[in-house]
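Structure incoming, see below.
Only a single protein chain was left out; the remaining protein chains are all shown in position.
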Amino acid sequence: MADYSYTLLIILIPFFVFLLLGLFGNRWKPMVSGWIGTTGLGVAFILSLITAYQYFFAGAGEAYSKIVPYDFVWLSFTDTLQIHMGILLDPISVMMLVVVTTISLMSHWFSLGYMKGEVGFERYYSFLSLFTFSMLGLVVAPDLFQMFIFYELVGASSFLLIGFYYQKPSAVAAAKKAFIVTRFADFGFLVGILILAYFTNTYDFATLTKPGTTIFANAAGITFMGASAISWAMGLIFVGAAGKSAMFPFHIWLPDAMEGPTPVSALIHAATMVVAGVFTVARLFPVYYFQTPDVLILVGYVGGFTSLFAAVIAITQHDIKRVLAFSTLSQIGYMMVGLGVSHYGGEEGLGYMASMFHLFTHAMFKALLFLGAGSIIHAVHSNMMQDMGGLRKYMPVTHITFLVAALAISGIPPFSGFFSKDEILAAAFQTNKLLFYTEYITAGLTSFYIFRLYFNIFWGKDRKYEHTPHESPMVMKIPLIFLALAAAFVGFLPFHELVTSDMKPFETVTHWNLVIASVSIGVLGIGFAWFLFKKENSKPAAIAQWFGGLYTITYHKFYIDEIYLFVTKKILFNLVSRPIAWFDRHIIDGFMVGVGTVTVKTSDKIKGFQSGNLQQYAFAFVAGALIIVLSLLYYIG
Amino acid sequence: MSFLNLFVAVPVLTVLGIMFTKDLKGTRIVSAIGMGIQLILAVYLMVFYMSQAGVNNLHEIIFQSDSVWFPSLNIHYYVGVDGIASAMILLTAIVIFAGVFASWKVEFLPREFFISLIVLATGVFGFFISLDLFTMLLYYEIAVIPMYLLIGIWGSGPKEKSAMKLTLMLMAGSALLIAGLLGLYFNSSAEGGPLTFNLIEISKITIPITAQRLFFPLTFIGFGVLGALFPFHTWSPDGHASAPTAVSMLHAGVLMKLGAYGCFRIAIFLMPEAAHEMSWFFIILTATSVIYGAFGAIQQKDLKYINAYSSVSHVGLILFGLLMMNSTAIDGAIMQMISHGLMTALFFALIGMVYGRTHTRNVNEMGGLLKIIPFLGVMYILAGFASLGLPGFSGFVAEMTIFVGAFFHNDMFHRVATIIVVSSIVVTAVYVLRVVGIMLLGPVRHEEHLKLKDATWFEKVSTITLLVSMAGIGLYPLWLSDTILGSLQPIMEKITMYLH
Amino acid sequence: MDFQYILLLKHEILLTLAALIILFVELFLPQNKKRNVINISLIIFAIVAFAGFIPTAQGNLFGGSFQGSRLTDVMKDILNLAVLIVFLQSTGYLKKSENADKMGEYFALIIFTLIGMDFMISAGDFITFFIGLETASIPVAGLAAYDRYKRKSAEAGVKLILLASISSGVLLFGLSMIYGATGSIYFADIAKNITASPLIILGFIFFVSGMGFKLSLVPFHLWTADVYEGSPMNITAYLSVVSKGAAAFIFTIVLFTVFKNITDLWELVMYALAVITITVGNLFALRQDNIKRFLAFSSIAQVGFVLLGIMGTGALGMTSVVYFMLVYVFTNLAAFGVAQAIYNQTGVETISGYKGLYKTNPKLSLVMMLALFSLAGIPPLAGFFGKFFLFTSAASHGYFILVVIAALNATISLYYYLLVVKAMFIDKNDKPIAFFKSSGLMRVSLFITALGIFVVGFASGIFEYIMSISSSIF
Partner (left out) sequence: MIQGISIYHFLIVSSLMFFIGIAGFIIRQNLITILLSIELILNSVAINFLVFNRYLYPDQLQGHFFSLFIIGVAAAEASVAIALIINIYRRIHGINTDDVNEMKH
């Protein structure tokens, strides 16, 4: 077996960079911190590539195996139930290593220009490193609990990064929202883990996902409210996954999270953290597939609904980052659909492969879109589409790279998105027609909203800018170009030979009818966008007018945020928390204080017995004695 | 003489030393040296215990020393520690060490302040080293009383009232306790042998179940009052809010654990049958504590109230874990004692430091402090993360262990209780982030806050000590967990006897 | 009768001699040197008190009317010690000009009452007991009215003598019933013949009422606060410690020996009396401002705790009572000592007047705090041990509920003790009592009491000694 011990460095380098910058970052110039962070990540990136090469290409053999170069007991609950920490290498984790380090490196690099001169530059880099560490820890987890631990850490570092501009109330609110929503989902995750581990007595992925395993036998026949115990467990774990991946109804945090710096959005909210949920489902895919197919269907439907729902909202938004955020939601929905419709093994596992493939390509082009957006925001100092237009003349490199990404997401061949999306559609077509049509419509909407964005930014009205926009510096352009190349060409990677549900390569069949259908709807979307937004005109407003209330509802994201706000602020805060605080002060504490008050009051009431009159004293004396005598006589006789 | 007696002797000598000092400078140096020595001793004890346990893989009670005190009643001065007690001693030493540094600037009657503080700590140390019910009670009450003076004299707000409430409620608890302990004593002879207060001896016999039914609730509630058992927790918010910084630290950090430790070490350990029988009732109470405290914290404005309610919630979790009566949950509960001790001490230290600067504890009057006092701000955020159970800090480890352990019960009642309790992690996140968001983040709310100075060196010593300890457990918990689990083995044998 | 048996009476003989010597010395001292009688009396009494510790034989005198044992010796020694401390604390009072003509009487009267108590403790029949009782109580009325010119003091004297008389009347009536039912006034004979007949119950309860008057058990306690308040403070201290201690001792002895056969019955009575005494004592103490009334009600509550010890019966019960009284001597005299020191210097005798005392007189405040904490039963002070053993004693007969009630009441008592602590340490005062230096003897007495508060608890030898001698008897 090959030596993979260096993989530990991939995880630890970002961690030590985080500590270094966090503790001593203010001792030197900000730029130094930036370069330390970027260099560290560069090393990790190269090591990841080496890992990927060694894992996928250097080894010979039919199937890929699960390799565990590190594994130690971190905490033991009982003699058998222990949390392990370690590294698990299998196709998806190796792939994720590459994705995470690539996008992270690009973000680091891009930020060198984008964040230059910001207050807290070194803090920013230390947080980025922390996030990267957490994300890497998550993807290599050999153990469900390690995954949960890094879930939490990812959430926290995301909190820190979203709230980077901590003096901006909206950023703080967004950070809090992201953390609390994902935390709520993690609560589900945790309960799921508890249930699962109770029955299986293990957290180990290898044990859990072994096909044909008997460890679920303990749970046989145990049901609760119509679903089996394992279904509950896996469903709750999916809740956690849905929280991180911002699936409906946990999607509300993601658009707000755009308050963070744009490279952060590229890294966290496009390519890595938000796919953690997909990754989790993929990681536990055999369990879902063999033990709880009912939950897997749920995964598919949630994904399908979210993808359509988010695509519809994306059409109406004006903040370019929010459009991209909803686009991200939609695309992750695709991935969930891919998993939801997949079977296990060989060609049957097409959906699984496609989902992972889409995860990979999406990371590239969505990161590119975000970085491109960052480049644009950097130039025009605004997020809003209305402030943009005709930028193609000023920012040629950004323009071209953005176009590549837009084509990729729209599924136009030969760009990467085409391959992955097409395979998801193919898998859905074979299994679940409803999901297929949903995703098919979504594909059209996708190309429409992305080109609406594209045309509005780079074409549209020719407007005068106060400061003439200029192309970004070289340090920002390099990541754009790199990612554009990736977005253009990673589609040719033979994923079906690399990342499959049973880790055995298989051959894909091209369904030409589906290819034509999907490409044509993509083109249709682009054409429609071109028709509406190529030049400034009144058509979009007219159409919005025509949709009327529907448009307004969509623009307000179906008022989901408001519902949440109502539940938390009005119900939890005002109807639960406030009464509890009142109850505690006035009833419980009031009772305790009341005992004291009553004692003191009693003391005051009975002072008359001590009247000062010696005859009354004598009377009390004699009467007391007689009462005791009589009661005693009564008692014994 | 046992090595353990040093843990009482050093504070007593420190107190005597303080009596000979003249002013604040001398007083605090003597205190810091004394408590520094204490900390070194505590670390040595922990390391020594772990090495002993590691070599023999025998988790025995070490440094046992038994001398007769009142022979006619068979009262002994019997000391000895196992891994759990060592860990609690370490916790106490850390917190009091940090507390001394947090009180570096007590200008008003400094000698009296440090003497009371260290007397209090003496009681706590004494409690943890004792294995005789009488001496435990003795030290327990020693630890409670200085609190009145500390809050009453050096406190703030309605200090007399809070101090009185706190003292009386705790003493009322100890009233129940006295009866409970005497009940144990008079049922402690198996076959006509001598009565004994010796914890280990009593654990070897089975107390008659009828006696257990009477004395378990007395003992459990008696200790539970100090452990902020719902509904006997109301001394805690007022007491903590009025107490000076170091006292809040020590009280929430250590004293409340003393209650929980007593619940475990005396009530549950010696009377497992009744504990098992009545656990349902107390589980309801503690689960209520957990959720209730968390929700109670959400709407508070005073930082100390927030933290006090949060403590109610977290300590409720400790008792909840203990009542689950399996080694995993109890292991978690004990780790939670230590974890919460460190975390809440850090919180109170920080609140005191912030209050010392802004002169307000109302969160709504603060804002954007992170920019002005970054060190304290970052520490506060880290403490907050620890409080909401972020991995990497001790709280996560402890909470997860409790949850996992609690989930080993497979009946619906325990399940539902556990899930309700688990949901507190969300509520905790809400109130922690709310405070962080209002107080530290956002725009600066008051111009005059811009002039505030960041932490001084002694404040850094105080907070960093606590934070490092938390991270030390959070990053690599196995040393602590294994030590506790090892020490739990003999205890669990007794506790699980109810099964047979 | 062997001559050495006369040594059984050593306490009584020595005290009689001491009283006579003091009276004569005062008589023959020249007018300008009368003040020396104070020091002379102190020295004489100190010698007597220490001589009491010399061990002597045990046995009966006068055909069983007088019983001497190591246990009675210990009780008498405790009383001697208490009186010695009271004397040390009285000097400031006696040196006041208005007392110049009655210094010797003060010592003599107190010593006479002490002789009465000693006889009472050693009594083997009810005549000796009765004589002792009256010897111990009649002079006290004179002492209570010692400040003749103060109306309150005079009132206290009248209240005490009249109420004491009716209580002895009732007690005697009870004794006559017991005599009628058993045909003997000897303890040993009564103990053999006693049964739970109605006549005996009537007599017994009347006896308990009479003793309850001395002990200030509720509802026989009403004189306590008024007399304590009216008397000079040193007499109050004496009343609350010595009179009460002696009454507690003899009450315990009589219950354990004479009424042994009806233990179940009297435990029932004690149960009720204990609950009501502690509770009422506490409730009244809550709202007192005068330190003497405050300590009066607090002492009522304390006696309620003693009943818990009595209920244990046997060696443990006796030991816990004797030990508690020893602790109580130090504790209560420390509190009274501080109160006297302040009163003699400033005339302040209210708790509200103590506000801010710690600022000006830290040592006095500390001693007061120690005393109050010890009264409340806070470790590591002696009061904790005393109370714990009382509870242990009650628990040994299974009275756990009573222990809970009593301990909860101890919490209430902590409340009012803390009020005093709060006044001294926490409350602000613009015009606190100015700093002053108390007399040397007062400081010695406070040092002794403070030392006692610290040491008596930890020094298990004391408890063990009492235990060993009571086990040999019960």
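All chains are identified by letter, namely A, B and C, in their written order; residue positions are counted from 1 within each chain.
Basically, a residue touches a chain if its C-beta (ideal position, glycine included) is under 8 Å from a C-beta of that chain, and two chains touch if they have at least 3 such contacts.
Just so it is clear, the structure is predicted and the values come from calculations on it, not from any experiment.
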item: Chain not shown, its touching partners among those shown; value: A, C
item: From C:I13, C:A46 or C:I166, residue that would touch the chain that is not displayed; value: C:I166
item: Among A:F24, A:W582 or A:F619, the residue in touch with the chain that has been omitted; value: A:F619
item: Sole residue of C:G68, C:G230 or C:G317 that reaches the chain not shown, by the stated touch rule; value: C:G230
item: Touch list for subunit A against the chain that is not drawn; value: 607-608, 610-615, 618-619, 622
item: Contact set of subunit C toward the excluded chain (per top definition); value: 126-127, 130-131, 134, 138-139, 141-142, 145, 148-149, 151-152, 154-159, 161-162, 164-166, 168-170, 172-173, 175-177, 179-180, 183-186, 225-226, 229-230
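Keep in mind that, in the parts below, only the chains that are shown with their structure count from here on.
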item: Most remote chain, CA-based centroid, reference being subunit A; value: C
item: Whole-Å gap between the CA centroids of subunit B and subunit C; value: 42
item: Subunit A and subunit C: spacing of chain centres that average the CA atoms, whole Å; value: 77
item: Per-residue overlap in subunit A, given as positions that touch at least 2 other chains; value: 596
item: Residues of subunit C touching at least two other chains; value: 415
item: Of all residues in subunit A, those that touch subunit B in their complex; value: 73-78, 81, 83, 145, 149-150, 152-153, 156, 159, 163, 166-169, 172-173, 175-176, 179-180, 183-184, 186-187, 190-191, 194-195, 197-198, 568, 572-573, 576-578, 580-581, 584, 588-589, 591-593, 596
item: Footprint of subunit B on subunit C - complex, ascending; value: 316, 319, 373, 378-380, 384, 388-389, 391-392, 395-396, 398, 400-401, 403-404, 407-408, 410-411, 414-415, 418, 421-422, 425-426, 460, 463-464, 467-468, 471
item: Touch list for subunit B against partner subunit A, complex; value: 165, 168-169, 231-235, 237-238, 292, 295-296, 298-300, 309, 327-328, 331, 368, 370-371, 385, 388-392, 396-397, 400-401, 403-405, 407-408, 410, 418-419, 422-423, 425-426, 429-430, 433-434, 437, 440-444, 476-478, 481-482, 485
